[in-house]
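Complex shown without one protein chain; remaining protein chains in place.
After this line comes chain A, so read on.
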Amino acid sequence: MVRLFLLAIALTVTLPSPRPAHAADTTAKVHEQDIPYVEACAREGLNASECAGRLIWFKATAGNDRFHTYVFQQRVGVLIDWFRVLRSDERGDRFRAWGGINDPSCCTPGEANCPAKSLDETYGLDWCPGDEELLKYVGKDGYRDPACDFRDAPLAEGDVHGPQDQRQSACDLKFGTSTGMLGVRKFPNPRFNLEQWVKLNGRAGSWEGYNGKIPAAAGSEEPAKSRLLDGSVEPPYLIGTACGSCHISFDPLNPPADPANPKWENIKGLLGNQYSRMSEIMVSGMATNTLEWQMFAHARPGTTDTSAIPNDQVNNPGTMNALINIPQRPVFAGEKVLKWRKVASCEGKTAPTCWCEPGRDNKCWEKSLKEETVHHILKGGEDSIGALEAIQRVYFNIGSCSEQCWVNHLTDLRVADPQQRGFGQTPFNIGQCRRDCPNFRAIEDRLVNVLDFFMSAEARATDLREARENQRRAADPAATYALQDLIADLEKEFGEGAVARGQKVFANTCARCHSSQPEAAAGQFDALDFHKVDAKSGLRADWLGNDAPTLVSEVGTFRCRALHSNHMTGKIWQEYGSETLRAQPPDPNLKEPADGGRSYYRNISLLNLWAHAPFMHNNAVGPELCGQPENKANAFYAMRPRYVDGKDLSLLPPEQQPACWAYDPSVEGRFALYKASMDALLHPDQRMPKVTLLNEDVTLRVGPRLWDGTDKEKLVGFSLTIPANIDGRGVNAGTVGNFQHKTFVVDLVQAKFKPDEVEARLVKQWGPEEGKRILADLKGITEEVTSQPNGLIEALKKRPYLVKQIYSSCFAEIENAGHRFGEDLSDDDKKALTAFLATL
């Protein structure tokens, strides 16, 4: 691929339009680094709008380079070691370590045909197309972002803000160039000072002075630091992320021969990266004995806790949703949605709810409550005000407009005073963000293109039949592999008639939740045809999920994700949740707070299950996956095996730990993983329990942690240590993230000064006996702490229920429990079900 760029005309080339119908401009000039993307549009058959949306999805950071370079580090206090993740000399290990997908167009400097000859030229990272220009601006102003050359698709007919093109400048999409990991982008840092960098690191291509560990003066029990903490050091690049950083994946129909060296035709944009260790990336600069590392770094590959940054103190990693056959996805009519809608004028309207962009011709929005037909998106359907807005919110998830719009609304975990800003979340204001952040407008004005991409052929189902046919065609271009061939092969493995039998089992056992056909909703399961094609879309008609909410206690799976609270009234993403969502009654079977629309999981799609194991929202049902990188410092599974003794949650000894499965995106690898995961799903009594345990004591600190250099004593502050073991039982790592330490601290204080108020509240929540017990313990702790400066740790160890239950947002422990539906089926029925689902 590099050769292609060496041969390419200097800055721009002219390519034919990907598809004649709806094409924007058949002579469109394409930025050099966009060539593979335009080729992909042609390969997938995307029209101009879909192709524009694809490019945005893959490349647009919308200004979050400042978030990933400054805000997360300085404001949130979490360090990313971008060099550790992106260093070009470990390009071959990147997928195994971080699950990142290498950009096929990039290369390691010094390798044959790589335009950069030395790592010093690229400051240690890959060389990627566009860097011939970008590198000139490291340490300088004046870089012209490649997004400025973005060719917009024609405005949609009937756009309220049209027909005049009033879209925000495409420059504000901010593409930069690839870092070598797809979806992760780089920008030249104008503040970079080469002389200072070389003084710190020894040479331009090294980061060892910047990211090298500096032991704490007080000893090894304190986390080591590094200059990553030093805001005065400006790295050569600002690093941003596109939505694709989590959603770009390998194509199950055409997997790479070598996952570390994929080709463009192996890449898909919407299926979700099942191997991504985004959480570990986000804390890659933190020591493992920090609170931050413990809170982030226990998501399974392919999952991430999207409320780790806008933290709601509910530990809840979830998978990147596979976006498949979206035109067939169920929608829900009549939901009450308060949101901003495009209008042609604000005449006669008041400012807070109607706003027109200055300098534009009636480019206005009005906020109003209406009934709408919407999707249910996110695990519990929380993003429920419309598909466009759900896409819009993804950009905040990845850090865009953070400074202008939302970091001021976050919880500061260190603020313990309920009167101080930062004690808790406040709602993000979409109208304010539209007004104040040009990157927001750049994305918003093109959301329809991204949605068109979602609806495009790139999201079409990737059936096992087609994958196997592709395999055969690699050897014989004329080879075919029909559905009947697949069925025949499946029945060799699962028994004669297994597929037909499995279809009946599925209809009668699963379709109640996992079918989008109206007959299923009506309980008419016998008539269901799961393979029929929708005449309008040409896609399989059944989405194999109804997206309706189901009480988490009914599903029984790890419930913390369902207790996620960011879409509740008063919380940061309030404006992205519908009133209908928030009106859902709480699950009556839970003891944890479950109001405000929480405590549900939507019934997900089972399309292409063969390619998307392991299962459940946390990827916990099925084998554990691991990358087994050569650099053992990045062997994250080895740091945290998860199989425990179900009796006491103690970690099983190494010899009893089932081996993790190495990443294998091949057709055979996916199918083998699917079968093992189906086996685990349908035999819940045989699942070895999994719990992500603390592997060391973790201390939460409210207020400063100090050492004065003379007596090695902690001077001032308020610290709570969560022991790795309480009463002989291991402690779930999620306990740290779920512990409502602020409420606990406030209650502790109030128990001393306003005991009656605290008692009334505790009795109301927990009942008379338990409420009084809690208050007595709070008072006891206060006395013990007053008499013993470090008494809090011991005081809590004596009362572990306070940490694990009373002040926990979620006290579920077994991560692979639940969804026991089908466990009573016969073994033959289970085999049949496994065979049938492999055909969908």
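Convention: contacts are C-beta pairs under 8 Å (C-beta built on N, C-alpha and C of every residue); 3 or more make two chains touch, one makes a residue touch a chain; residues count from 1.
Please note the rule applied: contacts and distances are computed from a predicted model.
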Absent chain [UniProt protein name; select from "Carbohydrate ABC transporter permease", "Peptide/nickel transport system ATP-binding protein", "Lipoprotein" or "Oxidoreductase"]: "Lipoprotein"
Contact partner of the left-out chain, one of A:E265, A:E403, A:E519 or A:D645: A:E403
Which residue of A:E111, A:D230, A:E668 or A:D727 touches the chain not shown here: A:D230
Full-complex contact with the absent chain, from A:E111, A:D417, A:E496 or A:E630: A:D417
Missing-chain contacts mapped onto chain A: 66, 70-71, 74-75, 77, 191, 216-218, 225, 227, 229-232, 402-405, 407-409, 412, 414-424, 426, 429, 432, 435-438, 570, 701-711, 713-719, 745, 748-749, 752-753, 782, 785-786, 789-790, 792
